[in-house]
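So the structure is just underneath, and the comments pick up after that.
With one protein chain withheld, the remaining protein chains of the complex are depicted in position.
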Amino acid sequence: MPASAPEPLSALHGVAAPGRHAVGGEAPLTLRERRPSLAMLLARKARARDVAAAVQRRFGLALPAPGRAAAAQDASAIWTQPDGWLLSADGAAARDFAGAVKSAVGDAGSVVDQTHGKAVLLLTGAPARRVLATGCRIDLHPRVFAPGRSAVTQIAHIDCILRQVDAAPGYELIVPSSLAEAFYGWLTHAASAYGYEVLAPA
Amino acid sequence: MSRYSAFRLFLNGLTGHASWPRAWRNPEPRSSYDVVIVGGGGHGLAAAYYLAKEHGIANVAVVEKGPIGLGNTGRNTTIVRSNYMFPQNHRFYEWSLKLWEGLEQDLNFNAMVSQRGVLGLFHSDGQRQIFARRGNWMRLSGIDAELLDRDQVRAIVPQLDFDNARFPIMGGLLQRRGGTVRHDAVAWGYARAADRRGVDIIQHCEVTGIRIVANRVAGVETTRGFIGAKKIGLAVAGNTSHLAAMVGLRLPIESHVLQAFVSEGLKPFVDCVVTFGAGHFYISQSDKGGLVFGGNIDGYNSYAQRGNLPAMEHVWTAGVALMPALSRVRVLRQWGGVMDMTMDGSPLICRTPVEGLYLDGGWCYGGFKATPAAGWCHAHTIANDAPHALNSHFTIDRFRQGLTIDERGAGPNPWLQ
Amino acid sequence: MHRIDCPWCGLRDEIEFAYRGDATVRRPPADAGIDAFYEYVYLRDNPRGWHVEWWHHAAGCRQWIKVVRHTTTHAIHATAKADEDMQVPRS
Partner (left out) sequence: MSRRLAGGGRVDRGARLRFSFDGDAYEGLRGDTLASALMANGVRLVGRSFKYHRPRGIVTAGPEEPNALVELRGGARREANTPMPVIELFDGLEARSQNRWPSLAFDLLSANDLIARFLPAGFYYKTFMWPASFWEKVYEPLIRRSAGLGSAARAPDPDRYETLHAHCDVLVVGSGATGLAAARAAAEAGARVILCEQDFELGGGLLLDPAHEAWRAGMIGALLRQSEATVLSRTSVFGYYDGNVLGAIERVADHLPVPPDHAPRQRFWMIRAREVVLATGALERLIALPDNDRPGVMLAGAALAYLRRFAVAPGERAVMFTNNDEAYDTAFALHDAGIEVAAIVDVRAATARAEPARQRGIDLRLGSVVLGVHGRRGVRGVTVAARDGANAKTLSADLLCVSGGHNPAIQLASQSRTAMRWDSAIAGFVPGESTQRQRSAGAARGLTGIASCARDGAAAGAAAAADAGFAAASGFDLPPDSAEPGTQVEAFWEVRSAGKAFVDLQNDVTADDIRLARREGYEHIEHAKRYTTLSMATDQGKTGGLVGAAVLAAARGEDVAAVGLPTYRPFAVPISFGAIAGHAVGKDFAPIRRTALHRWHERRGARFMEVGPWLRPAYYPQPGEENDAWASVLREARAVRQAVGLCDVSTLGKIDVQGRDAAVFLDRLYTNTFSTLPVGRARYGLMLREDGIVFDDGTTSRLADDHFFMTTTTVNAARVLEHMEYHAQTVWPDLDVQFCAVTDHWASMSLAGPQARATLAKAVEGLDLDNAAFPFMGVGDAAIAGCPVRIFRISFSGELAYEVATPAGHAERVWEAVLAAGRAHGIAPYGVEALGLLRIEKGHVAGPELTGHTTARDLGLERMLKKRGDYVGRVLAERPALADPDRPRLVGLRPVDRRARLRAGGHLVAAPGSAESLGWLASAMPSVELDCWVGLGLLARAESWRGKCLFVAFPLNDETTEVEVTHPHHVDPENARVRA
């Protein structure tokens, strides 16, 4: 691994152009690309407890239960499968994040870098739930899905890891990078009924 | 006496149609028959008809748990064709097509055999090559097939999406002799013709058991009592496993539900049968004007004659992707049939390990178009206790031997067949 | 539309899953011979009634789960993880 690789291009580079797409002057939705480092962490057979302890020690992060997400100072995690989590980190912690996770869990876990394999979008605003409901088949009503909840599902025929980040509501949408442009096309089409603003990537 | 013709229709018209006889009798079952056919769909009725006509065996009963012709015969998309890849299949279906071509005169019943052409579309070079291999093989076997390019397809079905499609249309394989047949009329026509040759059609008579003596059939237990039989033919596709289990037989079959749909009646919209190659969709237009269409099975074991929304969404989406003008057409009805899905997508017409018990099943998507030939081959196999060359490949044993006939190459995955 | 209660993810639409057939058949030992593998790969009870079957949660947690489902009513009696034994209701 070279000491400092150049800045990578995101799968949405040139697709998600910042700007307002208003309806009647309104743009109640915001859409922002996020570019965290991502790593899949899969516990080895019968080592889930060791993995959890190691992640707690290293990142101060309690690995979440099914259907949940958790966040700490330097990393956050989404449950994706039994004994499997998608971990993410921003800023300084993002550097060689997969390596850092692997060094933390050692032979208790298998770690796979997914930073370039996914695109991450943050959709925020009052109509977000309704917009997602045109493609997302799970119930996002606040009685059953709230900040801290996550789901691995399919939205508009595209595999998507979904996490609610706040009560605005705001949702993080993580999709395969090869389908990011297709997903972005669907999402903006759905959001066009309400008006949305694309913010510069965070 | 009761022959159908325009002249007789005219005469009856003058007398208020009061003297038309029953199309088939409603007899009480006798205590025994030479052959009992289980299943009063097109296949069972055809087998009985051909037993009487071709083999002189008229002491035959067809037992049906409900009224005849309301299983898969009455719930398919009415397509007939013989455009299969493998000779074991295309020779059989070609014989079926030949029988369809002479059926109405043979039965004296207009089943509206309409050879309007069956056009399968391809969307890539790879698909073109597979279609070419299939079409060439058909031609080697003497069956009509034409490979069309995009412009030739456009001339036949101009309302396809040639300009904005996700998977552009590159051409198609056309079988002009393929087409549609009025499905209900097939059951009625065979019933009437078999009845006139002495076959007893016994409706509302459900088989509850098969009596075996020394590994040989003795008859069927039914809701109307025991009926003795020297030979028994099962023609109950959709429920073949259920009947086979009565004699302890497990089969390489899963039952799946396949949906079909019909639109409101429209003035002529699409002339031939069209099959989408990039999605699961086929469509034709009935003589009444309804667009009849379907797609793939729902994809799970089911004996329920009804389907669900996901398969419906797939089929309709594919329909509008193929023909954008369909978008504002309204659809009237949705229904489901239960398919015997075999592990290679091809049927069974064969003897079984039980002496005197014969099987016609495993039809997957092919049951309706096979009706005449399946009945014909089933009758031959029963009469001779040996298959005809046309169905000699359709055995249970082929799976054990590695002689599967897998048109799609999907392997032992019925939900993909 | 079937709504399947994934033991990991909760109630989800049928489309997230791939149906994968009878879950009571077991792969025979490697030396069991052709007949045993023939039965495993090809022969099915295909019951009219309750059926224990595999559904692969392909668009979710990627787990193979067991579902006890009725093949004429489509009612779902229970779901379970791959390594759990399933009881089939009597009726």
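What to note about this one:
The letters A, B and C name the chains in turn, as written, and every chain counts its residues from 1.
Please note the rule applied: contacts are C-beta pairs under 8 Å (C-beta built on N, C-alpha and C of every residue); 3 or more make two chains touch, one makes a residue touch a chain.
On a predicted model such as this, the values are computed, not experimentally measured, just so you know.
Across the complete structure, the visible chains that the omitted chain touches are A, B, C.
Within the complete assembly, B:104 is the residue of B:104, B:206, B:221 or B:355 that touches the hidden chain. Interface with the hidden chain, as seen from chain A, comprises residues 1-2, 4-6, 8-11, 13-14, 23, 40, 42-45, 84, 107, 110, 112-118, 130, 133-139, 141, 143, 156-158, 176-179, 181-183, 185-186, 189-190, 192-193. Seen from chain C, the chain kept out of the figure touches residues 1-3, 13-14, 18, 20, 27, 30, 32-34, 36-38, 40-41, 54, 56, 58, 62-64, 73-74, 76, 82-83.
Mapped onto chain B, contacts with the missing chain fall at residues 4-6, 8-10, 12-14, 16-18, 20-26, 66-67, 69-70, 74, 87, 102, 104-105, 108-116, 123-126, 128-133, 135-137, 139-142, 145-147, 159, 161, 164-168, 184-185, 188-189, 203, 263-269, 278-279, 285, 287-289, 306, 308-309, 312-313, 316-321, 324-335, 400-404, 406, 408-412.
Heads up, the rule we're going with is that only the chains that are shown with their structure count from here on.
In chain C, the positions touching at least two other chains are 13, 15. The residues of chain B never reach two or more other chains; the list is empty.
On the chain A side of its complex with chain C, the touching residues are 66-67, 80-82, 137-138, 151-154, 159. Interface of chain C with chain A (complex): residues 8-10, 12-13, 15-16, 59-63.
Residue ranges on chain C touching chain B, taken from their complex, read 1-2, 13-15, 18-22, 34-35, 38-39, 41-48, 51, 53, 69, 71-74.
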